[in-house]
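The complex appears here without one of its protein chains, the remainder shown in place.
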């Protein structure tokens, strides 16, 4: 398992970005390690909140050709600050997330097959068991389809906007993922590593939700009390899973 | 394949626990080797019946960071006897099994995807063929859902209790596994190694049972005579599978 | 890929059996290499027709502990001729095949998951496409269930008998496999290697047949002319697939 934590004190923006390039590069490779991507179909970004700079995978570059050095740095308006390559074509979607939600530190997009199948079906991934409840405090919503106008102009920006519209008043950190209609999953977290972690969970629960429906088409959502129990034993002030009182997932 | 058997005579409790730490550590790694776990979603324990001490995986620690040394030792009341880390959050469930059933030497919990899908569906895994019958002498039951009160107070203890309630008068060694409603599978055996073995079988038969229903929704349970034949050719006094007259599975 | 062919002239029965032990050992390992087995759930045998001796996997021995030396040699009546271990518990079934069909040189039994699901469903694997037709000249039949009496007495022998009853007047070399009701697949071929090859094909076509039915529940059997074409371009006097005029599969 790659090392995602900070190895030394970082006192300057240069040092922080150097570390973030490393973390984002490794998090992109983790998409492959967890079998979430075919070819180049996935991207991870992370933000340095102090400077407002975002590190993101370059567009259409094979995973084996990625390095910390060829990650692209953009500002929150989407201007390239460092890097010779084009940033991911989905950059505008990532930036909406960072601009809207101050607690999000990392964003992931994949076409992982089961989560994408739910997206193609236009259905939310229902919360059916404790595996889901350990990470997502309710069903993982599916956005409405974009209108033709939203597709024609500023498509990636509008993809971000429809995500925000769907989340609405919910806490994005309590349900750290969404599926974009006819497209695929996005997930996020406090950093790139946690965003990838949540992408893995989405794929697993998407697969199990389909199997569950196949066994029992009349299945009900998980009991709310059980959802609360599992989510809260891993998250928040009273968490007791893992080795500290804080969220260890 | 790792070595799970005792390599030398052990004359003291210290020696026995040293060996058990090794066995439980390896059995936890076996969950990964058999593709039963994502991240830290599984745990194995085993008991030293002479001392009444149980060795169990620490909570929320990545598999690659596990060692014989960081396994946690608890007594049957759940007090930590040895170890600096918190034991698995599911420890109370494991302990119910050891306290209730004297023949159980090892317990496993996973979120293996197909067995968990049956749990989410709230359905027993039906005995449909000889693969199932070789290890489970009947359908693998699914517990009732816990009540809100059972969830709110002593949740993990009550998970163990509902397992015991479901097993009722059956022999837990003849059907060495169960699925907990909306949650996932637990399995057990004479030791940690056999409990993992049964966890693998549960996942395989859970997957095949779903496929079987998809091919033939009107499928019947296995003929009782065939269930008897397969179970009894591997278990009990008249077993003839393997290299000895005893259970070789 | 392991070497399955004869490397040198063999002039004596000892030499032939030495070679056959090697071939059967490797063919058993091939079951693992092709992901057809969990634990010890599979066995391969082959026959030396000149002596009438059959080499078969020992019962319940882990694949990593197998060697050419611990393969068991039995005669066609099932008496152990060489070897310290018990032969596979399914030996009597294998022997029925060798006694009944003179062209069979190797037999395989597995619990490969998709073929076993068809067995549990009690349904023949329908011939739905050219992948199937390249190896099996028609649907792969499913036996009737054994009667309670057939299960109670000489179970493994009766398993062989019901296979023979199901094949009836068909050519076993043209459809070199069958599924035993509520149990799982058996396959065969001119030697152990080809029997394993056919076991792999059964698992693949079993999986695709289920998916095909899920896409189109009203699917028809493959056009007989296309079945003929594909089977016969790989088998028989007018075959033209591969590098010789003979069967190259």
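As written, the chains take the letters A, B and C, and residue 1 is the first residue of each chain.
Please note the rule applied: a contact is a pair of C-beta atoms (placed from the backbone, for glycine too) under 8 Å apart; a residue touches a chain by one contact, two chains touch by 3 or more.
The structure presented is a predicted model; accordingly, all values stated were derived computationally and were not measured.
Looking at the complex as a whole, the chain kept out of the display touches A, C. Touching the chain that is not shown, out of A:16, A:33, A:111 or A:190: A:111 (per the contact rule at the top). Contact with the chain that does not appear here is found for just one residue of A:29, A:68, A:164 or A:213, A:213. Summary of contacts with the chain left out: across C:33, C:99, C:190 or C:233, the touching residue is C:233. Although one chain is not drawn, the whole complex shows that of C:29, C:157 or C:208 it is C:208 that touches it. Of the candidate positions C:32, C:100 or C:130, contact with the unshown chain belongs to C:130. Touching the omitted chain from chain C are residues 1, 128-131, 197, 200-201, 204, 207-209, 211-212, 214-216, 219, 222-223, 225-226, 229, 233, 240-243, 248-249.
Hidden from this view is one chain, which touches chain A at 38-39, 41, 58-62, 64, 85-86, 89, 111, 113-114, 116-123, 145-146, 148, 151-152, 155, 182-184, 210, 213-214.
Throughout what follows, only the chains that are shown with their structure count from here on.
Averaging the CA coordinates per chain and comparing them to the mean over all protein CA atoms picks out B as nearest.
A turn of 90° superposes the CA atoms of chain B on those of chain C, with the angle given to the nearest 5. Averaging Cα coordinates per chain places chain B and chain C 33 Å apart.
Between chain A and chain C the centroid-to-centroid distance comes to 47 Å (mean Cα coordinates, whole Å). Listed for chain C are no residues, as none touches two or more other chains.
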